[in-house]
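Reviewing the structure listed below.
A selection of the complex's chains, in situ.
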Amino acid sequence: MIKVGIVGGTGYTGVELLRILVQHPKVRLKVITSRQESGMGVDELFPSLRGQVALKFSDPAQADLSQCDLVFFATPNGVAMQQTKKLLDVGVKVIDLAADFRIKDVAEWEKWYGMQHASPELVAEAVYGLPEVNREKIRQARLIANPGCYPTAVQLGFLPLIEAGIVDVDHLVADTKSGVSGAGRKAEVHTLFAEAADNFKSYGVPGHRHLPEIRQGLGARSQKPVGLTFVPHLTPMIRGIHATLYARLLKETDLQALYEERYIDEPFVDVLPAGSHPQTRSVRGSNFCRIAVHRPQGGDMVVVLSVTDNLVKGAAGQAVQNMNIMYGLPETMGIKHVPLLP
Amino acid sequence: MIKVGIVGGTGYTGVELLRILVQHPKVRLKVITSRQESGMGVDELFPSLRGQVALKFSDPAQADLSQCDLVFFATPNGVAMQQTKKLLDVGVKVIDLAADFRIKDVAEWEKWYGMQHASPELVAEAVYGLPEVNREKIRQARLIANPGCYPTAVQLGFLPLIEAGIVDVDHLVADTKSGVSGAGRKAEVHTLFAEAADNFKSYGVPGHRHLPEIRQGLGARSQKPVGLTFVPHLTPMIRGIHATLYARLLKETDLQALYEERYIDEPFVDVLPAGSHPQTRSVRGSNFCRIAVHRPQGGDMVVVLSVTDNLVKGAAGQAVQNMNIMYGLPETMGIKHVPLLP
């Protein structure tokens, strides 16, 4: 059994980790921390977990994380980078669901996240936890930077085109739509029901933090740096990401075959039949990414449609997938949930 | 392994049965029928099931159900009563998720359902599949009448009061709210998104088919027939039932203790701490019924709050719970899903 701790368990990635881990056959939850809810039963805050978990939230200052084999950080950006070194030093592995270790260029990270990095020396060591790209490195890793929600859906959608070198990488467009849970469980006006329901808007068009992450990921698989226009939108649903990706085709290719071959061995990437339109609900509550590739009217524009559940493949599910790989378990263990439809 | 067939697998109770059964460790799905979608892959209609099930919908006229140990009817009312006799005769057990065998008084059934009953002789044999009341009978049954969604939430909420004989049973009130999936996957104007979203309404106030079913269930546990005012409402959410129940208290009682004791051994009924307000999302995708009991301002009115997922404990989950009981399996096998929150 893997002894697991969760730091910052009161947000949506925290409760989603709990939903998965309480039924994972190889995990024993040892500790879960929360500054604000310290002392409260986990199932008091999240009644969905009644009967599933007996833990209380511990004060982070008191919690003994060194008893764990693995600690998940489900904290705001900037927390994991303060505490990871100490844990690694005593042999505890770390998976950070926030952004602290995602960007290799520390200066770039500091620019986008508006703070100084506390552990730049760990950035180089951290493995970017996208199994479809880095499975072998994940297997050996002590420290995983779990990808962002948009970056997961966008990279999985673009990768076959980029790796094949068949599109104009200077003018990629990613038009992405996220459910509101992506904004987290913070009390803010713009994500109130009466603000976000029956409404649709873009945000962060001048620049969003997931842009450098996606550029880094795609750039690493491309022959040259990628130029990406990335426009995120907020859509009135709880969970789900839909990425609509546009790229100009430079070379005749059987796109359907390209995608099917790229992902044939991937347990969580599902290439739909030609002509399909994936729906976010087809992955709700599950770790799947479903992808369709189109070439409208046979022109030179490729349109890729990629859907995930932002809290599962976009966060907690992928983190558990990484854990499974790190510990040599079957990669799908504990994350085989059938999507909830309707 | 139990060889299972599903008749009528294209509705919401059908797809929910599939979600559960494809991962049930003791079930082998043999056949699933659909008149309209015959020949189509199940996962073509329901992309959430891609990779989970290889079956195609069979034409009901061709399907060999006699190879099954158990057949679920997830059909409109009036279908199971035509086919059940033949199946029972060849040793196949039946669980009907529709209403054909729920009402013991055949004339009453015919009045509310507007058709003649095709198998009145089976009505007496059928066991009403509410495990919290009929567990022993279910164990022996060949034919289960799986309860309606409202009747499950309302009966579980009222039963402790009724059985204890401490409320005025002449003037019970059940004000119930259902998500739109309760209306099924039929193309109708009033359940279109643009009709049902951002809207709230009652329906069936003059009389709803679940009224006689609830009256029968409560009456059987009461010292006299119950008088019930039942008002269902449609609420703009996909899944979930919230029953708000009102009864006049005739005798001082520790209500919290009464409820906790009544359900102490029930794996799927969760009595919340005093003062709680259950939310439908705390049971979303799960087989739980969560209940809270109140006595506002210490007056003589008891208010019971009872929530379920209409497609799970209100339909497919309860059907599988009944199957588990019938086959001597652990009652919770395959239906331990942690609710999906948020």
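Letters A and B mark the chains as written, and numbering starts fresh at 1 in each.
As a convention for this text, contacts are C-beta pairs under 8 Å (C-beta built on N, C-alpha and C of every residue); 3 or more make two chains touch, one makes a residue touch a chain.
Note that the coordinates shown come from a computational prediction; the quantities given were computed from them, not determined experimentally.
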Subject >> Homo-oligomer size of the whole complex, from 2 visible chains >> reply: 4
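Rule of thumb we're sticking to: only the chains that are shown with their structure count from here on.
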Subject >> Euclidean distance of C-alpha centroids - subunit A vs subunit B, Å >> reply: 36
Original post:
In the complex of these two chains, what residues of subunit A are touching subunit B?
Top reply: 12, 15, 19, 22-23, 46-52, 181, 185, 197-198, 238-239, 270, 272, 276, 278-279, 281-286, 290, 336-342
